[in-house]
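The complex appears here minus one protein chain, its other protein chains still in place.
Entry: chain A
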Amino acid sequence: MGLAQKLESGGFAVTAEMAPPKGTDFSRFRQCARGVKGMVDAVNVTDFQSAVVRASSLGASVILVEEGLEPVMQITGRDRNRIAIQGELLSAAALGIKNVLALTGDHPSVGDHPQAKGVFEMDSVNILQTAVTLMSGKDLAGNALAGTPQFFLGASVTPVYDPIELQVLKMKKKINAGAKFFQTQAVYDIELFKKFLEAARGIETKILVGVIPLKSPGMANYMNKNVPGIYVPEEIIERLRKSQDKVKEGLKIAAEFINEVVQQKLCDGVHIMAVGAEENVPELLEMCGFKKTE
């Protein structure tokens, strides 16, 4: 069952995120993909995440298709104008990619080529609009397409955001522009997540809550300080500090959070972002009772 069917039939979806390599060696990428195959509904491929040069999202998504996995191709407006975005989406559809996650993108100044000129001609909302336009058989200029793509479109939302009403307004806008599902920024505090769900009540969409397994107290502090929209509560950092095996403890914390979400039926799925430790994702999923199925 694909991601769209899983969500539309009311199932609990599991997605994991993988970054393409910086270079041409995809062996680890393929290995991590095989590790989660049958355990996840789809794998997100980041698009030059944090504005860092890597292999492209489209290329890595095609490799996932080759490996028999369903990619969610992330696409940002940072590096492409409307011509490139449309071309990328058409190529993606032709190469068997169904899921697209539209993002505005981090600013080049946070990446490894801070001298780069950001494009930002289209934001996440415009990319969704564009994909929907292509799905109607036309490009943005109204020209007919030879072959029409079909996409299952997603977007992101930051649940820990102040003022939250502003995020909710943007979320509604993304839905109106074509988003069918949301994957959230990582959440650690279930009560804060519930507050967000409360603010978003009545909005008809599918939400996959973001989870980043922590690897050390340092990582948690770093994210609190530097990653916008992420808040790791002090008691979790303390738990990590006291633990012997910090990676294992981080996975435990993530598993407890996921189990809580499942038990309380808070949302429609979970989105795991292992940020460089993708090999740990199968273990985390096993801890949550998600078995490998072929």
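In this text, a residue touches a chain if its C-beta (ideal position, glycine included) is under 8 Å from a C-beta of that chain, and two chains touch if they have at least 3 such contacts; residues count from 1.
Note that in this section contacts and distances are computed from a predicted model.
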Among "Cytochrome b", "ABC transporter substrate-binding protein", "5,10-methylenetetrahydrofolate reductase" or "histidine kinase", the omitted chain is listed in UniProt as "5,10-methylenetetrahydrofolate reductase"
Out of A:Arg30, A:Arg82 or A:Lys248, which residue would touch the omitted chain in the full complex?
A:Arg82
Of A:Asn99, A:Gln167, A:Thr205 or A:Asn280, which residue touches the hidden chain?
A:Gln167
Who touches the missing chain here, A:Asp41, A:Glu88, A:Asp123 or A:Asp139?
A:Asp123
Chain A residues that touch the omitted chain in the full complex
78, 82, 104-107, 109-110, 118, 120-126, 129, 156-158, 161-163, 165-167, 169-170, 172-173, 176-177, 185, 228-229
